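In this view, the complex is presented without one of its protein chains, the others remaining in place.
Letters A, B and C mark the chains as written, and numbering starts fresh at 1 in each.
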Amino acid sequence: MTLRMNINADMGEGYGHYDIGDDDAILKIVTSVNVACGMHGGDATVMRDVCLKAKENGVSVGAHPGFNDVWGFGRRQIQMRPSDLEYLVAYQLGALAGMAAYAGIKVTHVKPHGALNNMAAVNADYAVAIGRAMKTVDPSLWYLALSGTEMEKAALALDLPLAREAFIDRMYDDDGNLQSRTIPGSVIRDPEVAVERTLRMVLDGEIISVNGKKMPTKFDSLCLHGDEPTAIAVASAVRKGMEAAGIKVVTLPEMMAG
Amino acid sequence: MTLRMNINADMGEGYGHYDIGDDDAILKIVTSVNVACGMHGGDATVMRDVCLKAKENGVSVGAHPGFNDVWGFGRRQIQMRPSDLEYLVAYQLGALAGMAAYAGIKVTHVKPHGALNNMAAVNADYAVAIGRAMKTVDPSLWYLALSGTEMEKAALALDLPLAREAFIDRMYDDDGNLQSRTIPGSVIRDPEVAVERTLRMVLDGEIISVNGKKMPTKFDSLCLHGDEPTAIAVASAVRKGMEAAGIKVVTLPEMMAG
Amino acid sequence: MTLRMNINADMGEGYGHYDIGDDDAILKIVTSVNVACGMHGGDATVMRDVCLKAKENGVSVGAHPGFNDVWGFGRRQIQMRPSDLEYLVAYQLGALAGMAAYAGIKVTHVKPHGALNNMAAVNADYAVAIGRAMKTVDPSLWYLALSGTEMEKAALALDLPLAREAFIDRMYDDDGNLQSRTIPGSVIRDPEVAVERTLRMVLDGEIISVNGKKMPTKFDSLCLHGDEPTAIAVASAVRKGMEAAGIKVVTLPEMMAG
Partner (left out) sequence: MTLRMNINADMGEGYGHYDIGDDDAILKIVTSVNVACGMHGGDATVMRDVCLKAKENGVSVGAHPGFNDVWGFGRRQIQMRPSDLEYLVAYQLGALAGMAAYAGIKVTHVKPHGALNNMAAVNADYAVAIGRAMKTVDPSLWYLALSGTEMEKAALALDLPLAREAFIDRMYDDDGNLQSRTIPGSVIRDPEVAVERTLRMVLDGEIISVNGKKMPTKFDSLCLHGDEPTAIAVASAVRKGMEAAGIKVVTLPEMMAG
C-alpha cells in the first residue's frame, strides 16, 4: 500500500494593493491551502483568485478565518464573547463558500489563522466556537488542528471531521508542543534537516523533540509556513524528498478518504 | 382569485454596540427583509439575529449588499472596478448564506443598499456586476429592482429571476422615477394618503405621478423605508389597508410562485 | 475657601449614521469631556462637533483614545506591542488636537477608553505606552486615572501631570477597586444614594466600600458613565447636590490650577 501525506499552507493574504507571500510558488508545492477570508487579510478579489488557482493546481481549499483586524494581520489576540467569535467565523466560512463558487469547488477544511489559532489551541471556548460555526455552516468540513490542542478536543466533542497536522519546519519540545519561535533554532531552515525529520515523521509516525525525545504521533497533514525566507526551499525539498521515498502527496480530502 | 402583495424593508443595519432602526416593529409589518451583510452595517451577530427573527415571523430573507464603508453607512458613491464590485457582492451573498444557516433558511432575493442601489439603477456595469455575483453564488436568487432601471435590464439579460418593486411612501415624477427626497412633499408621511395610493397601485396596477399622470406599472413588492420617523405608522396603516381590501400580504417567494 | 470638583464623562462616540449616548444632556452636567478619537467610535465630524459644543458649554476637552476596533466599540481587549499601542495613542492625540482647532481650544487631558483603560489600569507596559505618547505629543496633558492603578504610577514615573478620578455611580470593594458590574448592586442607580455618597467623598475625602469600610482617597474628578439609562438622572442630582452643598463644579484645568 502506498503511503500518502497532505501538505497545507496559508494563502491569499494580500489585501487590495498590498501583496504578501509568494502564492504561486507555494501552490506548486502544497496540496491544500488555507485561504484568508477577508478579516485579517484576503479581500473578495484575492479569495476568488486563489480559489481559481487552487482548482487549476488540483489543490484542495480550506478556510483560514481570523480576527477582524487587517492592521494587526490577525496576529493580535482579541478577547471576544465566544458567541461573537462563532458568528464571525461562520460569516467567513459563508463568504469563502461564495467565492469558491467561482471555481466551482467546495471548501473542505477549516484552519484558524494567527492569534485565533494560538488562542483556540488552549482556550476551549474559542475552539468550540469555531467548531460550532463549522457545524452550522457545513458539518462536513474537516477541522484541521494540532494534536493535543483544545481544537482537537472540540472537534471530537462536536463530532466534527478531524484532521491533524504536524510541522515541517519547526522544533517540538518534550511535551509535543511547538517550541516558541523566539528560541533560537526553533525554525528549521536547512532543507536537508527538514527532509530527514519529515521522512521520519511520515515513515515512522514519530516526532523527535528538540532534546531527542521520540514521541509517537498521528497526523494527516504537514504544515508549511510561507513567511520564512527559506520556506519555499525547505518545502520544495521536503516534497521532493517525500516523493523520492515513495510517499504520495495528496489533497486533504484524498488523505482523509482513508 | 385572491390578490397578493409582498412588502420589503431593510433590516439588520446595526453594528456592534450601535443600534439603528426598529427591526422588531418592522418585522411585524413586512413579509420580506433585506439584510445588511457586514460591509455598510450589520455584523455577523446582527445578521444571525435577524435571520432567526425573520424565520420566527415567517418573513423571507434577502441580501442587502452594500459598499465596504461602515463610516458612510453605504450611502457614499464609490467608483470601483466592476469586477471588484462583483466579488464584493458575491462575498456578502456567501456570508449571509452562512448566517442564514443558523435559522435553517435560504436567502431568496438580493436588493442592493443605498449608494450601490442608486448607482446600479443607472450604471449598467454595476447592475450587471451584481447580477453576475448572484448568478455565480446562487442563480435562484430573485433580483429585486425598480422597474425601468439598469438592474431590471441586467436581470433580464443574465436570465436571473426578477422581482419588481414600487414605493409606499414616495412620490413619482412623470417619468416613473422616484422624485428626489430633497423636493418637499416627496416623502409621504400621511398614513391615509399612503393607503389610498397603495391600494390604487395594487388594485388598479397604476402609479399616479406627482402631477396626476397615471402610469400603468407592474410590481411584485412594495418597499418600506424604515428611516422616516413616520415610517412605522405609514407602513402599518398600508398593511392593514391592504388586508381590509382583501389583499393577502405574502413573502417574496410566495408572491413569485404565481 | 470654596470646595471645588470636576465631573467628567465620555462623549462623541457616535460614528457616521450611528448615534450613541445623549451628548447634549451630558454636556449640561459635566465640566470635562473625554472625546472619542476615531478608533473605537467618534469620526472626524463627530469630534469637531463635540469640541465646538464643549467650548460653548465651557467644558474642558480631553482625549479618549481607544483600540482600533469600531465593531467592538473598544471594549475588546487586544494584545499589541506596547510601541504600536503608544503610536496609536499618539496618532489619536494628534487627530483630536486637529479637530479641537475648529473650536480654537486646546486638549487638556487624556483618559483611555474601555478595554484600553481596563488593561492600562493593571498592565504597566500599556500604562507607560499611553504616558509616553502624551509626553511626546503634548507633555502638558493631564493623565486622568484611577488611584492605585498602573496609569497613576506611569504618570508619576514619567513626570506627567496627574489627575485622579473617582466614580459617582459605582460601588468599590474593600481594596478601593471598582466592584465588577456583573455583581448586582455595583451600579448605583438611585440619585439620592449617589448624592449622599458623592458628598461624603468630596467633603470627607473618603470612599465607603460595599462592606462599609472607610477609605481615605484623593481625587480631582468624578466620573459619570453615560451608558446607564439612569445616568443622566443620577448625574444631574449629584451636580445639584454638590452645588447645594457649596461645592463649585469646575473644568479640569481649573480644578488642577489649585
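Please note the rule applied: a residue touches a chain if its C-beta (ideal position, glycine included) is under 8 Å from a C-beta of that chain, and two chains touch if they have at least 3 such contacts.
Please read all numbers here as calculations on a predicted model, not as lab measurements.
K.L.:
Which chains here would be touched by the one that got left out?
P.N.:
A, B, C
K.L.:
Among C:G12, C:G38 or C:P191, exactly one should touch the missing chain; which is it?
P.N.:
C:G38
K.L.:
Which candidate, B:A25, B:M80 or B:A124, sits in contact with the chain we can't see?
P.N.:
Only one of B:A25, B:M80 or B:A124 touches the chain omitted from view, namely B:M80.
K.L.:
Just to verify: which one of C:V137, C:I168 or C:L222 makes contact with the chain not shown?
P.N.:
Only one of C:V137, C:I168 or C:L222 touches the chain omitted from view, namely C:V137.
K.L.:
Can you name the residues of chain C that touch the chain not displayed here?
P.N.:
Interface residues of chain C facing the absent chain: 38, 43-45, 47-48, 83-84, 87-88, 90-99, 101-102, 136-138.
K.L.:
Kindly note down the residues of chain A that lie in touch with the hidden chain.
P.N.:
On the chain A side, contact with the omitted chain comes from 15-18, 20, 43, 70-73, 75.
K.L.:
Which residues does chain B use to touch the chain missing from this display?
P.N.:
Residues touching the hidden chain, for chain B, are 68-69, 71-72, 76-80, 115.
Going forward, only the chains that are shown with their structure count from here on.
K.L.:
Taking the mean of the CA coordinates per chain, how far is chain A from chain B in Å?
P.N.:
40
K.L.:
Determine the centre-to-centre distance between chain B and chain C, using the mean Cα coordinates as centres, and give it in whole Å.
P.N.:
From the centre of chain B to the centre of chain C is 43 Å.
K.L.:
Where in chain B do residues touch two or more other chains at once?
P.N.:
Residues 43 of chain B each touch two or more of the other chains.
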